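Right, chain A next:
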Amino acid sequence: MTESFPGILTLLLGIPLLGAVVMGFIPRNSKGSLFGCALFFTVLDLLWSLNILSRFNSTLGEMQFVERVAWIPSYGVEYFIGIDGLSLFLILLTTLLGPIAILASWSIEEKVKEFLLFMLILQTSMLGTLLALDLFLFYVFWEAMLIPMYFIIGVWGGPRRIYAALKFVIYTMSGSLIMLIGIIALVTTASQLNQTTSFDLLRLYDLRLSFEQQMWLFLAFSLSFAIKVPLFPFHTWLPDAHVEAPTAGSVILAGVMLKMGTYGFLRFAIPLFPDAARAAAPFISTLAVIGVVYGALVAMMQSDLKKLVAYSSVSHLGLVMLGLFALNLQGVQGAVYQMINHGLSTAALFLAVGMIYERRHSRMIADFGGLWKVIPLFSVIFLVITLSSIGLPGLNGFVGEFLILLGAFKNMTPWAVVAASGIVLAAIYMLWMYRRVFFGPISPENQTLKDVGTREIVVLVPILVLIVFMGIYPKPILNRISPSVEKIIARMERPTTLSRQTLEERRTAEKEGARHAN
Partner candidate 1 sequence: MNAELITFYILATLLIVSSLSVIFQRNPIYSALSLVAALFFVAVLFLTLQAPMLAILQILIYAGAIMVIFLFVIMLLNPDAREPRRFLWWGFGSLAAGILALELIALVIPRGAKVWSGGGAVGPDFGSPKKLAESLFTDFMLPFEVASVLLLVALIGIVVLAKREA
Partner candidate 2 sequence: MLSLNYYLALSALIFAIGVMGVIIRRNLIIIMMSIELMLNAVNLAFVALARSHGSMDGQTIVVFVMAVAAAEAVVGLAIVITVFRQRQTLDPQEMQLLKG
Partner candidate 3 sequence: MESSAVMESSSLLRWILLVPLLGAVINMIFTSYRDRKTAGWLASIALAVSFGLSLWIWFGLSSGTVLNDTLFTWIESPPFKVKMSLLVDRLTLIMLLVITGVGLMIHIYSLGYMGKDEGGVRYFAYLNLFIFFMLLLVLADNLLLLFVGWEGVGLCSYLLIGFWYQDHTNTIAANKAFIVNRIGDVCFLLGLFLLFWELGLKGIWTLDFVELKSHVHLLSTGRITLITLLLFAGATGKSAQIPLFVWLPDAMQGPTPVSALIHAATMVTAGIYMTARLHFLFALAPATLAVIAVIGVLTALFAATIATAQNDIKRVLAYSTISQLGYMFLAVGVGAYSAAVFHLFTHAFFKACLFLSAGSVIHGLQGEQDMRKMGGLKSYFPKTYWTYLIAGLALSGAPLTAGFFSKDQILWQTFSHGSVLLWFVAWGTAGLTAFYMFRQFFMVFHGECKVNDHLRAHIHESPTVMTAPLMILALGSIVTGWLGLPEYLFGSAWDHWLEPVFGTQVNGHGGVLIEILLMLLTVGLAAGAIYLAYRAYSPPWVGGLPYRLALNKYYVDEVYDSLFVRPMTRLADWFAQIFDMAVVDRFVNGLAARVQASSFFWRRLQTGNVQHYLLYFLAGTLFVLGYYLF
């Protein structure tokens, strides 16, 4: 079911880029038309992704809308993209958050054009990361994501933006470059076994590697993904980046980028190296669970709203990781679902925090209190988001958390039990924060805050609707996720690798063959 080259997915990738090009022709000082242009193209992209959703065949676990064109034949690199249940909703999440983040950046006054350009480029590169089925292509997008984000944090960020941006890039990059070596080593091994060089992920899936090889490669891949997730103890770039990033940056960072890590595990590290993944599961789950508890405890003590949300991400994504490494349908499906949930709720939290910040120019919890009195509507919205984030049944967060824990409970009971305590801790820190910000007596400087305006409602309502919808009726989403997850699970359970001995034999045979050929 390969599509012809500029197919619908290429269009999906191309629309934001086209927007960036068009924006080049808009004068620098007309903020309105710049925003209009960016919004137009991101909304167009959203609509297009909805079109893809409607055409998506929910019964298939295979890649759909696949496009495959040779790109760098001398490397064996292809422009090979496709979509399946794992990426579908992350893509929708990305296209949804794109216009929302842009709309939320209205308060940016300086260098608007550049900002929007970076947002559009970021959009393309994130979508590309999710769509790529060629390891090289994936890596290109994966790294390319960093650049616009680096600028967004570094130029439009808070007082310590430079430190944060640099830390973000260097930290992430140190992981991904190790992965690059992993990719190279994998492809090299594959080309020695198959006699052709190809970065085609789907073909690499079928590769049988020895356990030792798998372990090394898995390590290389997971380091990169673990930093992105971020898994404890690789998380310290996250609070810095979040605190300093402008609202849109935080939204995209938390909403989409962190998912790239977990998505990477799911798409690459686990299915490519199933035995290693299974062997590493206890170890990674331990880190994940530490992350759940640790993130929650640290979040509890934060005095800065953004930092709190940032650490809550550490906690939540720990849970996602636990689900992934439960390595059963419930856990993985829940993890995928939870990725989307976290994308929505954390993005919404950052948006909301950004809105307060715009009003009050402070993110310190201590500066607030009793806000419900003056901005009740905002408070209610914030409450719903908070509740989604702590996994209240009936809202989206619960479905994901429940499935994750259900899955984890089966395969790794002790971890699940500890992780479940994260649910309590989440309630503690989120509600404590909520209480300190929105409840209590109101101080005079907060008396004059304005409630949410139309633009802000437009920003938040789609997320709220999804939060509720996904909590009550997750079936259409879960249905589309599960065939792909089942495929991965099935891959995990296929007969294990060739023994090392056979592999050695094969390799020596090949070497000899090559020698004879010379």
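We adopt the following convention: a residue touches a chain if its C-beta (ideal position, glycine included) is under 8 Å from a C-beta of that chain, and two chains touch if they have at least 3 such contacts; residues count from 1.
Regarding selection, all candidates are chains of the complex that A comes from, given by their letters.
All figures in this text were calculated on a predicted structure; none of them were measured in a lab.
Student: Taking the stated C-beta criterion, I'd like to know which one of 1, 2 or 3 contacts chain A in the complex.
Tutor: Candidate touching chain A in this assembly: 3.
Student: If we count contacts the way the header does, which residues on chain A are in touch with candidate 3 in the complex?
Tutor: Within the complex, chain A touches candidate 3 at residues 167, 170-171, 233, 235-237, 294, 297-298, 300-302, 329-330, 333-334, 370, 372-373, 376-377, 380, 387, 392-394, 398-399, 402-403, 405-407, 409-410, 416-417, 420-421, 423-424, 427-428, 431-432, 435, 438-442, 472-475, 478-479, 482.
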